[in-house]
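A single protein chain has been omitted from the complex, and every remaining protein chain is retained in its original position.
The block that comes next holds subunit A.
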Amino acid sequence: MTTRRLMSSAAVAALTLSAAGAAQAENLTLCWAAWDPANALVELSKEFEAQSGHSMSFEFVPWPNFADRMLNELNSGGQLCDLLIGDSQWIGGGAENGHYVKLNDFFDREGISMDDFAPATVYAYSTWPKGAPNYYALPAMGDANGWFYRKDWFARPEIREAFKAEHGRELAEPTSQRELMEIARFFQGREIDGQTRYGVSIFTERGSEGITMGATGALYAWGFKYENTPGSYDMAGAVNSPEAVEALEFYKELYQCCTPPGYTNAYMEQSLDAFKSGQVAMAMNWFAFFPGLYADPDTGGEHIDFFVNPPQNVPASTLGGQGISVVAYSEKQDAALEYIKWFAQPEVQAKWWALGGYSAHNSVLNDPGFPDSQPFAADFLKAMENVQDFWQEPAYASLLLAMQKRLHDYVVADQGTAQEALDMLIEDWTEVFEDEGKL
């Protein structure tokens, strides 16, 4: 670094500090789910504290209670959170019920452009109505549902031979959902190192969003759509299309054939446990967990590899991830906006990725070195090209719980047929949209 650069950096730092000194130092509370990336954000935010003079507190809630806790907080006009990294599906309710501050003027004033972020993340995490240039969040954490597997088992000669003898092809990362089931069946009940192993761990949780997030991985890959025409709420023929029925039957078969015993109410944590304890050959989970999985001393490193959700009729992945919003009930909105301004900087975003967060900033994602920066980075890029999200309507909770019930009744409780489950789901959703006055 030249002397001139050093001096200018010092001047910028001095200006920032003096500006921070002039403004009132606040204690900001940032609310999010309790998981690996949240720890990375705590680390990252230390830089903000040093630069701005504000201090940061964090309220992290475990995933199963996250929606309940935070939506209650917003609905009651609570002031616990100044900043909230809320799920993508909350954006409709956040905007229409006045929980989130609209950020358009702030973005214009500070020169923050949404063109600098991956379009899929801007669409999913920031806009309401969908696709309209009304921004209620800054894309904070790109995420999708992906897969990981025991690379070391896949590489063993005796296992490879057995698989080839059974299926007439090499054992490799699956390139379709059907191949995924084939591999899962192959590992189900297989003795490896003297222990019985199982095929896959998938999401089957009933209470929050688990089984919906898992099953949509198959539904989207078969070409599932929520509506025949976007925005029409015309669901018959789309939600219960023959492809959707086939996909749901597939998911149930995968659950029945290839998961460990007792796997009836499993979500992120159980999936991680099943993999880390060496029970399963493959597992689904959010990309957000992949840095931690790769770092695991027993099942990470050379033991693990990752792949994107395999296509069937179309390439598709279930969207995860969140945007960061300023809570409308906060009395520290100026300081909260300062945080967003700081967070949107390309260099902060680069550091965010380096620490284990998933930046959605183009400067990070389009960096030529990005695909090789982590063993799962290329898959993440591939997944984000084809992500699909659940309804983001203000009534999303009713829509989600209806789907949870119908899917769990069919997949886990083995009641009725896939066709009946999807037909009843349309009835449930129609009732919700009628109550909303949208039908």
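Note that contacts are C-beta pairs under 8 Å (C-beta built on N, C-alpha and C of every residue); 3 or more make two chains touch, one makes a residue touch a chain; residues count from 1.
Note that contacts and distances are computed from a predicted model.
S.K.: As a check of understanding, state which of "Acyl-CoA dehydrogenase", "Multiple sugar transport system permease protein", "Carbohydrate ABC transporter membrane protein 1, CUT1 family" or "Peptidoglycan glycosyltransferase MrdB" is the UniProt name of the chain not shown.
M.R.: "Carbohydrate ABC transporter membrane protein 1, CUT1 family"
S.K.: Decide which residue listed in A:111, A:168, A:194 or A:262 touches the omitted chain of the complex.
M.R.: Touches the omitted chain: A:262.
S.K.: Which listed residue (A:80, A:401 or A:439) would be found touching the missing chain in the intact complex?
M.R.: Of these options, the touching residue for the absent chain is A:401.
S.K.: Out of A:185, A:206 or A:332, which touches the unshown chain?
M.R.: A:206
S.K.: Out of A:25, A:50 or A:413, which residue would touch the omitted chain in the full complex?
M.R.: Per the contact definition at the top, the residue touching the missing chain is A:413.
S.K.: If the hidden chain were put back, which of A:72, A:104 or A:175 would touch it?
M.R.: If we include the chain that is not displayed, A:72 is the one touching it.
S.K.: Going by the touch rule given at the top, which residues of subunit A touch the chain that is not shown?
M.R.: The missing chain touches subunit A at positions 68, 71-72, 74-75, 93, 96-98, 205-207, 260-265, 394, 397-398, 401, 405, 408-410, 412-415, 435.
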